[in-house]
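Below is one structure, written out as structure tokens; the observations come after it.
A single protein chain has been omitted from the complex, and every remaining protein chain is retained in its original position.
Chain nomenclature is as follows: A, B and C, assigned in order of appearance, with residue numbering initiated at 1 for each chain independently.
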Amino acid sequence: MIIIMKPKTEEEQIKKVISIVEGKGLKINLSKGMTNFIIGCIGDTSVLDPSKLLRIDGVDKVLKVQEPFKKANKLFKQEPTIVDVNGVKIGGKNLGIMAGPCSVESEEQIIEVAKSVKASGGNFLRGGAFKPRTSPYSFQGLELEGLKLLKLAKKETGLQIVTELMSTDYIDDFVENVDVIQIGARNMQNFDLLKQIGKTDKPILLKRGLSATIEEWLMSAEYIMAGGNENVILCERGIRTFEPYTRNTLDLSAIPVVKRLSHLPIIIDPSHAGGYWYLVEPMAKAAIVAGADGLMIEVHNDPENALSDGQQSIKPENFRSLMEKIKVLAKLESKEI
Amino acid sequence: MIIIMKPKTEEEQIKKVISIVEGKGLKINLSKGMTNFIIGCIGDTSVLDPSKLLRIDGVDKVLKVQEPFKKANKLFKQEPTIVDVNGVKIGGKNLGIMAGPCSVESEEQIIEVAKSVKASGGNFLRGGAFKPRTSPYSFQGLELEGLKLLKLAKKETGLQIVTELMSTDYIDDFVENVDVIQIGARNMQNFDLLKQIGKTDKPILLKRGLSATIEEWLMSAEYIMAGGNENVILCERGIRTFEPYTRNTLDLSAIPVVKRLSHLPIIIDPSHAGGYWYLVEPMAKAAIVAGADGLMIEVHNDPENALSDGQQSIKPENFRSLMEKIKVLAKLESKEI
Amino acid sequence: MIIIMKPKTEEEQIKKVISIVEGKGLKINLSKGMTNFIIGCIGDTSVLDPSKLLRIDGVDKVLKVQEPFKKANKLFKQEPTIVDVNGVKIGGKNLGIMAGPCSVESEEQIIEVAKSVKASGGNFLRGGAFKPRTSPYSFQGLELEGLKLLKLAKKETGLQIVTELMSTDYIDDFVENVDVIQIGARNMQNFDLLKQIGKTDKPILLKRGLSATIEEWLMSAEYIMAGGNENVILCERGIRTFEPYTRNTLDLSAIPVVKRLSHLPIIIDPSHAGGYWYLVEPMAKAAIVAGADGLMIEVHNDPENALSDGQQSIKPENFRSLMEKIKVLAKLESKEI
Partner (left out) sequence: MIIIMKPKTEEEQIKKVISIVEGKGLKINLSKGMTNFIIGCIGDTSVLDPSKLLRIDGVDKVLKVQEPFKKANKLFKQEPTIVDVNGVKIGGKNLGIMAGPCSVESEEQIIEVAKSVKASGGNFLRGGAFKPRTSPYSFQGLELEGLKLLKLAKKETGLQIVTELMSTDYIDDFVENVDVIQIGARNMQNFDLLKQIGKTDKPILLKRGLSATIEEWLMSAEYIMAGGNENVILCERGIRTFEPYTRNTLDLSAIPVVKRLSHLPIIIDPSHAGGYWYLVEPMAKAAIVAGADGLMIEVHNDPENALSDGQQSIKPENFRSLMEKIKVLAKLESKEI
């Protein structure tokens, strides 16, 4: 950590800052620029709080040298993390293709969709049982009944189940019935939930918040990992911008950035990001060649009558055709599904 | 709700859309523009899901005529809601001034700050017992011990207590010990939490999410109100933009916008918004003349040694001086503290 | 255009609005919803100004049915525009690969880079002669001398020249010496410049503004086209968000959105978008499979000593290797370079 003092700061103030830093067991490197004194802090600077330093008279800026995440940091683990979901892997050379409806609606629906996902080459079934809806008057999901139906669909197809957990009240149900626990964008900084799933050993799919920076997202992964659960898969699903033609702006640059900063796998959800079905195919293909470790795609057998988010779902036949293209691109990238 | 069909859509498709709309018990008004057919839907259109309509071939756009919030909507309740917190009112002519440290740190600290808040004319004591911190390695608050200390401070000063609830596990503790339950920006769309506090009768302070639109914020208020608890106070605390000189951009226009859309009171938190102590006074004053129903301000007796967010806290003597200015402006606005 | 009246608006006000609309030669369709009157305006609604309508008492909202761009609108020209630059085409099946240094620095530099671009399969040489720099104290480009050097490089390699015009004072020089005139992001709404280049017959590369919506970008294309010059190539180069790990956020969804709205070709600049060289390859590949009509890439023979933007330039050998991958992907997409 580097502390920049204001021009013309009195020596007494500089000494005060130095004594605070040294009081924390750190060493200092003091240098004088053209106009400012600069105090370099050497040692484990995570004991320093920039917020407090900035409150001291004479301190102008506090610059971070190290990223604040540790367990998620590539610096401390070079090789990519491969998350193993009952033998199905994500990360390294392994692509995870998660597909299915926005919401689980009925046994018939979820099994029909699951079969088509399986037939097209997907390896995970997604489907919301508990739905985070903007309006309290919208359909909120089949809840525990939805988990049962997902389990039936797994039995029928062998697909691994990924579905969203919104409440700590249901952690046990999810640990028992689900293969990957999804934390939605709106709960990315629900720290209570992160801490509690950090104590389980289930793989976690952590969606990026609606306007979270990549650093904050990795810090949320850190919350889970700090609890002992290092099976975290990141999922980019669009960030909020001022552009109205798309619901959110899919940030595909997040793939190479995350690969540079962290060893965790990252997948892309092109359905929620753009909000329109016609954006799914081009963005899914783009994600694969940009280095994503997988995709999460909404597939519905009857989008016009879907109970949620029909406009962003593609039909099973379009998913099949998309998967043919994905397979070709995956091969070019030396990836396997 | 208005459905715009694409140019050259076949009659059959238009009939299909009409039959869907009529099937929901609505009436339709069909008109033909220069290039597009336009279907007006008349009746309670909350039964229509734009997402499904957009998935139908031939549908180009779906435009909303009404706001999606009901209980929070000024259309259905003209007079401003006045939230009564054990006799201390917020809304209408009544300003709520909430002040105190970011975190409760010790009995001595919270009582000293509380006394100075009281002496300067504040009517609520704020102070975090459970702290939402970006890093799992940062101080997470004194938790239940913090609630006890707040209660002591209340006993000493008579100030009403407002503090943040992050987990459904502690709802009973908060209902028992706290006067206003704060829902933080990061939990604005933690729908599980919103539903559960909607069943209590405690006043709720609902912070706007880091990048929430005003509509989404009011929909989160609607979640609480739909559960039966209509004592909701909105709190604007800055939205995320690309500007790095301030932590967030305080959106003061939200005050007149909320006043136009809703009957709920709205207060402003200039401390978290900007992230620097020197922004607090000008933004607090601005909030009052822009029509805010109150303020939430971080005051710390020793900001340089605060356990969190010291750089945005002001000292008790600065709070006193700020309150003198606020009182003059409040009088001009015909408001009372 | 659809006008939504406020609930409880008096009949007199509704009549006033109707008479204004009819006075413009339009027909109206009046319908009554649950709470609001709705006035549909039928005919060429470009004569109506939403801003004025919104000022009339009783008017609540004005909703647009049609996109405001005409010549750029796919509705009025289904087949994709193919821009022909002295026989080198962009659009349809033809990819335009523009590469070269941020700034033209010397004859030796530009010719060396041009040769390597040519050898690797690029068909355009980019290079800034006039540089838009945030600081007045930064290198501003070789100006007219730069144009001369670009012309020399063209003579040597046969590559078409694309370079940025910042001032109407130099239009004649650009028309004479350049093959594609680039309008930079910062000048996307320099309407004076747009109008004047609209009177030339040179192909124009129009970069998206730093925070322009797609609609505004197409309206800027419309400015050029309205002047008579329909040879417009759009270039997405990242939009401003709150994410600090990348300079801007590359909005690849803009490709399918633009393809849906307009017939104009769209290319991607992954160098300026992300701001770091390591983002160039993954984003360039992603752009191609997402349907882009070309790329604009910064290549410098000695990035460490570049006079501008070295950190986002790739070296000639990396460009060669990238082009091998692009060629494979282009073939999959049935595109030709």
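Operating definition for what follows: contacts are C-beta pairs under 8 Å (C-beta built on N, C-alpha and C of every residue); 3 or more make two chains touch, one makes a residue touch a chain.
Since the structure is predicted, the reported quantities are computational estimates derived from the model, not experimental observations.
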{"item": "Option touching the unshown chain, where C:F37, C:F124, C:F174 or C:Y223 are the choices", "value": "C:Y223"}
{"item": "Given B:I2, B:V21, B:V180 or B:I214, the one touching the chain that is not displayed", "value": "B:I214"}
{"item": "Residue among B:L48, B:L193 or B:L279 touching the omitted chain", "value": "B:L279"}
{"item": "Chain C residues that touch the omitted chain in the full complex", "value": "46, 49-52, 54-56, 68, 70, 132-138, 166-169, 186-187, 189-192, 195, 209-211, 216, 219, 222-223, 226-227, 240, 276-277, 303-313"}
{"item": "Positions on chain B where the hidden chain makes contact", "value": "211, 213-215, 239, 241-246, 249-253, 255-257, 260-261, 273-274, 278-279, 282-283, 285-291, 325, 328-329, 332"}
{"item": "Positions on chain A where the hidden chain makes contact", "value": "2, 4, 7, 29, 31-36, 38, 40, 42-45, 61, 63, 65-66, 75, 240-242, 244"}
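Everything below uses one rule, namely that only the chains that are shown with their structure count from here on.
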{"item": "Innermost chain, taking as reference the mean of every protein Cα atom displayed", "value": "A"}
{"item": "Separation of chain A from chain B, taking each centre as the mean of its C-alpha atoms, in whole Å", "value": "26"}
{"item": "Inter-chain centre distance, chain A versus chain C - centres from mean C-alpha coordinates, in Å", "value": "31"}
{"item": "Residue list for chain C, restricted to those that touch at least two other chains", "value": "241-242, 244"}
